[in-house]
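My questions will all concern the structure given below.
A single protein chain has been omitted; all remaining protein chains appear in their positions.
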Amino acid sequence: MKIGLAAALLLAAVLFPLATGEGYFTHLAITMLIFSMLAASLNVLMGYTGLVSMAHGAFFGIGGYTSGILAVRHGVPFWLAVPAAAFMTAVIALAVGVPSFRTRGVYYIIVTVAFQIIASEIFDNWHTMTGGGLGLKGIPRPGGTLWQSKIGYYYLTLVVALTVHAALAGLIRSPIGLSLMAIRDNETKALAMGLSPIRYKIFAFVLAAAVAGVAGSVYVHYVEYAHPDFFNFFVSVDLFLAVMLGGAGTIAGPLFGVFVLEMLREVLHEFVAVRLLLFGILLVALIVFLPQGALRPLVSYARALVPPTRLTKG
Amino acid sequence: MRARIKILRGVQVLLTATMLLAWAAATSWAQPTVRIGELAGLTGPIGVYGQNTHNARVLAVEEINTRGGVNVRGTRHKLELVHLDVGNPKEALNVFERLLTIEKASLIVDGLYSSVEYALGPVIKTKNAVVVWSAGNDPATTVGVPNAFRNNFDGGLPLMKVTEAFLKKMGVKRVATYGQTGHADFKRFVEEYLPKVPGIEVVASEWHPFGEKDYFPVLTKIKGLKPDAVLVHGFYSDGITMLKQAREINLLPGPLWLNQYGASPHMMDEASRKLFEGTYENLFASFAMTTEMPAKSKRFYDAYVKKFGERGFGPWAETGYDSIYLLAKAVEKAGTVDDIPKIITALSSLTVEDVPELLAPYKPGRIFDADRQAYPKIIVGQWKNSQLAPVMSDYGQ
Partner (left out) sequence: MLQVLANGLVNGAVLALIAISLTIIFSILRVPHFGLGGVFVWGAFVAFVAAEHGVPFGLAVLAAAVAMALVGVLIERLAFRSLRAATEEAMFVSAIGVLIAMENAALLVGGGETRSVPVPESLRFVVSFGGLVYLPAMRVLICAVTALAFAALILFVRTTRTGKAMRAVAQDRVAARLLGIPIDRIASWTFAIGSGLAGLAGALVGAAFTFNFEMGSLSILKAFVVVVLGGLGSVAGALVGGLVLGVVDSLTLTYVTSEYKQLVAFGLLILVLVLRPTGLFGQRSARADATAS
C-alpha cells in the first residue's frame, strides 16, 4: 500500500505543473520542493541524531551566496555552482561542527543560534561580496531555454529534491542511520557498542549542511536574487517549526510539515493585519493537540478508514 | 404555534435579505471592474510605514469610484483594491504570483521594503503585468525591469546629492554617521560617496543592528569626537530610542543632527516628538507632513484624517495615493484595461499636467524617466514645535 501511495504521489508531482502552468501554484510547488530538502536534512539532525540546529538558514544562505557569487562575479555555470555550493557549505559545517560537538542539548542549540546570527551579520555587512541589504542581483537561471520557464525549473527542482530525499531515506534505513539513532537514544550505550558518536554526528551535520547548500543554490538561481532576509534566523526557526509540525524522526513528516506551514502562511495572507496573530495561535493549537506532529495522527486516521483485512496485508 | 410564526418570519427576512443582496450584486456586476493588486506591509517593522500607504490607496480608490470610476473608451469601470499582507521578500514572491494567478490582477501596487522590490524584479520582467512602487527608496529598483515604475524618490544618487547640498549649506566639515546594518544604500553613501566630497571628513561610521536598545557606548564615542554633524539612517522606531539616549548623555542639543528615518509627526506620540525637536529629517518627499502643506495636499490630508484619523499619517501616503491615480490615468489614456504593453506606454508618457490629482512634488513634465523612476522633490525639514518645517528641497538631479 505504501508503494502504491508513493507511486501515486510521484505521478501527481510529475503531472502537477501541466495543470497549473506558469503561475502561482507552480511557484509555490518549487518553493516547497526546495524547502522540503531543507526540512528533510534538518530532520536527519533533529529527528535521527538528536541535534536541534538553529543554523540551517545560515547553511541555506552560505550555499545560496556561494553559488550566486560564483555565477554573478565569475560566470560559473549553474551545473558547477551547485556542487561548489555543496562543497563550500560542507567545509564550513566541518569547521563549525567539530568544536561545537563538545556541547550538548540546549547548549548546542545556542551555539547554532550564535552561528546563525554571525552568518546573518556577514551576509548583511560584507557588501562588496554579498551586496548587503541591496541583495545580490542578476543570478542567472541555468543556460538553455528549458530552465527559463517555471515548468522547466520545476522539473529540475523535482529531480534534485527526489534524489536528495531518496538518498536521505536510504541513509536513514542503512546501518549508518541505525547508528545515528542509537546515538540519539543513548550516547553512552552507543559508545559502549563501539560507535564513535562524534564521528557520526559530524557526518550527519556536514551532510545536512551540504544538502542545505544545494537547496540554497537551487533557490537563488530560481528567484535570480539573494538577500539576507532569505536566510535569517527566522528562516531557521521556520524550518524547525516545519520539522516539528510534520513530526520529527519520520521520513515523510517534515515534508508534510513544510506543506502545512507554507499553506498556513499562504492562506493567512488574506487576513492582512491579524494574520500573524492567527498564525501564532494556530501554532500553539497545532502543537498542543498534535504534539507528535500532524502526519502520524493523519496516517492512523486514514488507516482506520481502511478495512482491517487490507491493513494486515500492507 | 407562536414558534412557527417566528420561524416563518425568519424565513421571510432571510429571503428578503437574499434578494436584496442579489440585487446589490447584480448592480455592482453591471459595472465592469478593474482589479488593482496590492502588496501591503501592515505587519512587522514596515507596518508603521505601510499602513499609511495602504490607507491612502483605499482613499484614492474610493474617490475615483464615487466619481463614477475609470473611463475606458466611454465605459465606466469601477476600481477594486485587492490587498494581501506581506512581510519579507520570500512572501512577496509568493503573493505577487498569487495576485496575478488567483486574484487576476495585473495592475500591481507595492508599498514595501526595497529588498522586496529587488527580489520581485526578475519575476516582474517575465510577467504581463505592470507594477508601480510608491515606497522604499533603495537605488535603482526599476532599472532593467521594463514594466516596473516607481513614483517615490530614488534613495541613491538623488538623495545623496540633496544630503551633500544640505551639509555644505550648513557649513558642516566633520561628520559622524550611525546607521542600521543592512541599509546598503547608506553604506554606499558613507563609504563611497561622502569621503569623495571635498571639505567633508567622515570622523566615524558606526552601525547598529535593527532593534538595538542601548546606544550609550557608540553615542559616547561620537560625543568624544566632537563632530559638526551626526547623520543617522534606519527605521525611526530605533531612532526614537537613539535620540532619547543622545539627549541623556547631552550629545543633543549639540551638533547638527540629520535623521534619515522617513518619520513624520503623526507617526509618534508627543513625548517622542519632543525627542526629535531641533533635529533635521530628509528621507521624505511629501509636503503633506510638513508645515507648508499645499492646498491639494491639505484636502487629501483632511479626507485621510476623517476616515482613518491622523495617527500614523506619514511620508508614503501621498505617493501611495498617487500610485492609484497614475494607474487609473494610464488605463484611461491607453483605452484598455488588459492590454498591458499599451498601459505601460501610456504610463511612461504621462506628464504631471496630465494627472491634476497628483500630490507628491514631482518635477514638471514627464513623470517617469527612461528607467521609469520619478523625481519628486526630496525635502529637508527641521523639527520645530513638534512639526516638520521645510528648510530646503530639491529634485536631486
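The letters A and B name the chains in turn, as written, and every chain counts its residues from 1.
Here is the rule we go by: contacts are C-beta pairs under 8 Å (C-beta built on N, C-alpha and C of every residue); 3 or more make two chains touch, one makes a residue touch a chain.
Just so it is clear, the model here is predicted, and its values are computed rather than measured.
Shown chains touched by the hidden one, complex as a whole: A, B.
Within the full complex, the residue among A:V237, A:I251 or A:V299 touching the omitted chain is A:V237. Taking the complete complex into account, A:A114 is the one of A:A13, A:V76 or A:A114 that touches the chain left out.
The hidden chain makes contact, of the residues B:P45, B:G254, B:G335 or B:P390, with B:P45. Touching the omitted chain from chain A are residues 46, 50, 52, 99-100, 102-108, 110-111, 113-115, 117-118, 121-122, 125, 184-187, 233, 237, 240-241, 244-245, 248, 273-274, 276-277, 279-288, 291.
Touch with the hidden chain on the side of chain B covers residues 43-45, 47-48, 51, 181, 206-209, 211, 213-214, 216-218, 220-221, 236-238, 240-241, 244-245, 248-249, 267-269, 271-272, 311-312.
Assume only the chains that are shown with their structure count from here on.
Residues 23-25, 27-28, 31, 121, 124-125, 127, 131-135, 137, 223-225, 227-230, 234, 265-266, 269-273, 275-276 of chain A touch chain B in their complex.
Of all the residues in chain B, the ones that touch chain A in their complex are 40, 42-44, 47, 83-91, 93-95, 97-98, 100-102, 114-115, 118-119, 121-123, 138-139, 181-185, 187-188, 207, 209.
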